[in-house]
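Note that one protein chain of the assembly has been removed; the remaining protein chains are unaltered in position.
Chain naming follows the written order as A, B and C, and within any one chain the residues start at number 1.
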Amino acid sequence: MSEYAKDYSMPELMAATVAREFRDGELAFIGVGMPLIAAMVAKFTHAPNFNIMVEFGAVGPSPRRLPLCVDCAVDNERAYYTGTLREVVGAQQAGFVDVGCISGAEIDKYGNVNSTCIGDYYKPQVRLAGSGGANDIASSATRTIIMMRQDGRNFVEKVHYITSPGYLDGSPGAREKAGLPGGGPQAVVTTMGVYRFDKDTCEMYLEKIHPGIKIDDVKASVKWNLAVSPNLVETEPPTEEQVMIMRTLDPYQVYLGTGRQTLTGDFEAFMKMMEDSYWPMSELMKKKGIL
Amino acid sequence: MSEYAKDYSMPELMAATVAREFRDGELAFIGVGMPLIAAMVAKFTHAPNFNIMVEFGAVGPSPRRLPLCVDCAVDNERAYYTGTLREVVGAQQAGFVDVGCISGAEIDKYGNVNSTCIGDYYKPQVRLAGSGGANDIASSATRTIIMMRQDGRNFVEKVHYITSPGYLDGSPGAREKAGLPGGGPQAVVTTMGVYRFDKDTCEMYLEKIHPGIKIDDVKASVKWNLAVSPNLVETEPPTEEQVMIMRTLDPYQVYLGTGRQTLTGDFEAFMKMMEDSYWPMSELMKKKGIL
Amino acid sequence: MQYQPVPLQEGRAKQPTYKIMTAKEAVSRFIKEGCYLGMSVSAAPSALIWEIVRQKDRIKTLDLVITSQIGMSSVLIGSGLVNKIEMAYNWGGIEGEDRVFRRAVEKGIPKNIEIEDYSNFGAAMRWQAGAMGLSFMPTKSQLGSDVVKYNPRIKVIDDPYTGKPVALVLASNPDVGIMHCARADEIGNVQCFGLYGNTDVLARASRHVIVTVEEIVSQAEIRRMPNLNTIPYYYVDAVVHAPFGAHWRESNYYYHHDLAYGLDAYRQFATQEGFEAWIDKYVLGTQDWNEYCKLVGYDRLYRLMLNERRYQQFGEVR
Partner (left out) sequence: MQYQPVPLQEGRAKQPTYKIMTAKEAVSRFIKEGCYLGMSVSAAPSALIWEIVRQKDRIKTLDLVITSQIGMSSVLIGSGLVNKIEMAYNWGGIEGEDRVFRRAVEKGIPKNIEIEDYSNFGAAMRWQAGAMGLSFMPTKSQLGSDVVKYNPRIKVIDDPYTGKPVALVLASNPDVGIMHCARADEIGNVQCFGLYGNTDVLARASRHVIVTVEEIVSQAEIRRMPNLNTIPYYYVDAVVHAPFGAHWRESNYYYHHDLAYGLDAYRQFATQEGFEAWIDKYVLGTQDWNEYCKLVGYDRLYRLMLNERRYQQFGEVR
């Protein structure tokens, strides 16, 4: 077992925390960004038989470059299956996806997530991306992990628009009554801590708090009266190995830092990132016995 | 233009008659048996850009052996597409199939065909194969060609079971009211003649009579009062070339004669048929400019 | 609030583990008494059907669901295993009349069977629905016909968008799906070459899946062309290596239909005594598929293979 890292960033802590939610042998529905990094960390540490599905039609890729989007050529690299969105989302609707990750701009205490608009739907103050696959994951994945920035304004009593259903109004069996096959939100991992949902009330409560974060700041950033677990613990830091894997896969911190600014318009830097990745990633896979 | 054949059989006449129903550039949904022979004759004579779809997932095969069934490896030979039944039948439901061929044990004057049972459905006197794809073709193909043996008992007032819908009760717009997208039966080609359906009454009438068949015999073999076109003509015989193509493709008369009896248990004869086919078929295709 | 998190549910995905076993083992493990069994037609899973007949005293009864089947389902029907068949077509194709099926339906020999009729597309869409976790699919087939009249599980509704009739078919999720395919790796990624009818959706709809294959390949070979993965590993429970495993039917690019044999089998199936003698010799008289192949003759099987390869080879135009 690797030592805890002494030097790590908040995104790295979040990615490691999400990685620990993934179990060996599972099939996960993963978008790009931080969940993808978390998935690779899980596969390269405690879950070698963990495989991902990528929305636009790939299963079990084993890339040695950083995937750049959910329909990216990199998602295709040494995949078991490639083809259609309907294959992977259809499998999810039928119960074959153990876990999916989503994100959003707002969340409420029952885990309903908004990624569509702020303000009135027809005259939005801010128009956002829309559901993409988030609604599909939240509807049908056996469990859903939500990753969010917690900015003091986005943990709200009522979201402007429910893009991805959590436990809806929190009433018993609300998801089943709505016809939703999936299990609903399992955890929310934010920049402040880790939340779970109570099995009776379906209400979000704070389970873990990140190192260095104060409980009063957490409470102040939530717009409802946040319940806190009597067994509140500090979030486990990433291990050295987890951090090493993240930095091998994403050396420019495209997903875990400011890499996108660095690469804007810099073709040579981008090509160097994509070209240099082959050998260190191949070596890492060899060491881990990953095909 | 090839001369009319002097020597031909009833199945050869029927296959040639069906071949003439197929037009260049069309896409046809074809089972095996006589319709397949007719399709190949069409493609090798007047319709080089005519292609077939085979039910269990093949489009545009260009075989040099006799296909043996709708899910046969031969249907796969040099096909443009192979895969699923849903591709070909889904395309048909969406209107992409110009013409389909079906058969059955019984037919009524509105072209409804039975291939399911004789007698009560739950206690049948004779149980037959069931729909297979016949119902799908009859429902959705832009037009349907029906091939039948006419045995004196099977052109009936009312079929025991409507497996494949024709014009249903013959009332105006009956197919559309039932929700059927396809155009319905276009022609019935039997061992006695060729029938069409009147555009106003949807009733079957005799359009052509086969050489040597007597009109009274035709009428006697039909259980309703059969209408006969005032312009009744004799069915055009097959050309020498059409017959040559049929005999090249099916030298043992598996579909057009007694080949099945010949081949029962005779592995060497069967292998000879499958092996010897390569060269004459290749030569024929070369001559015809068929890829 | 009890601060007990929402409990984990069980997912359906099969794990990427070693899944190669014998037909005997796979049938023993997954096919129970009263099993609702789905089977492919392209290619026909003969090796598994033979093994089911060998284990018929344990299995006792089956409910079959097929789209079309040619010959092979009747081996189960004639063996007295089948209570019910949900189907679009069960007949002999080029081999002609299916006397086994007729005897069962018309005369209850060897026992009565219940039939539920669909069209091919209707039957296929039932697996499509099951594959996607839906309880039905709409179709325009079957409308206006007696297929709808005699099958209460096809519901004709007014289309909520157009107001016109549309026929819904109920999802089919077999307890076990059996199928013969071209190649698989050891964790159960399966390739079908050529036409494969509804094999893909049958695998997706079934709770357990047993696949026989012509060849076992490595995971790297699957990854060489992931577009050709017809059935990803998470659907598959068991992979059985059974070369010539679809005989007397065909396996695209491997060997074609043994028509001389099929016609001869059908001739013997004309009477129940003939059928039973055939089963005694070819199925119960052999211990496994390899013994069956020896009885048929590997020289004969090899001829069928050579002839198919003369005309086609996957990845070539011959």
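Just so we're on the same page, contacts are C-beta pairs under 8 Å (C-beta built on N, C-alpha and C of every residue); 3 or more make two chains touch, one makes a residue touch a chain.
Given the structure is predicted, the values throughout are model-derived calculations rather than measurements.
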Response to the item:
Answer for the absent chain's shown contacts is A, B, C
Worksheet, complete the sentence: Sole touch to the unshown chain from B:E26, B:D71, B:D108 or B:D250: residue B:E26
Discussion item. Of the residues C:Q4, C:T17 or C:N227, I need the one that contacts the missing chain.
Written reply: C:N227
Fill in: Residue, one of A:T116, A:Q186 or A:T201, that touches the chain absent here
A:T116
Fill in: Among A:S131, A:Q186, A:T201 or A:T235, the residue in touch with the chain that has been omitted
A:S131
Discussion item. Just to verify: which one of C:M137, C:I178 or C:A242 makes contact with the chain not shown?
Written reply: C:M137
Worksheet item: Pick from A:M10, A:C69 or A:I215: which residue touches the chain that isn't shown?
Response: A:C69
Worksheet item: Hey, which chain B residues sit against the chain that's not shown?
Response: 25-27, 49, 51, 58-60, 62, 76, 78-83, 86-87, 90-91, 93-98, 140, 142-143, 181, 183-187, 196-203, 205, 207, 227, 229-231, 291
Worksheet item: What residues on chain C make contact with the chain left out of this view?
Response: 133-140, 155, 157, 159-162, 164, 166, 168, 170-171, 192-194, 220, 223-228, 314-317
Worksheet entry | Contacts of chain A with the absent chain, listed as residue ranges | 32-33, 54-58, 63-65, 68-79, 82-86, 89-90, 93, 116, 121, 124-136, 138-140, 161-165, 168, 174-175, 177-181, 254, 260, 263-267, 269-271, 274-275, 278
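One rule holds for everything that comes next: only the chains that are shown with their structure count from here on.
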Item to complete: Could you pull out the chain whose C-alpha mean position is farthest off from that of chain C?
Response: A
Item to complete: Let me have the rounded angstrom distance from the C-alpha centre of chain A over to the C-alpha centre of chain C, please.
Response: 39
Worksheet entry | Length of the line joining the C-alpha centres of chain B and chain C, rounded to whole Å | 28
Worksheet item: Can you list the residues of chain C that touch 2 or more other chains?
Response: none
Worksheet, complete the sentence: Shared-interface residues of chain A (touching two or more other chains) are none
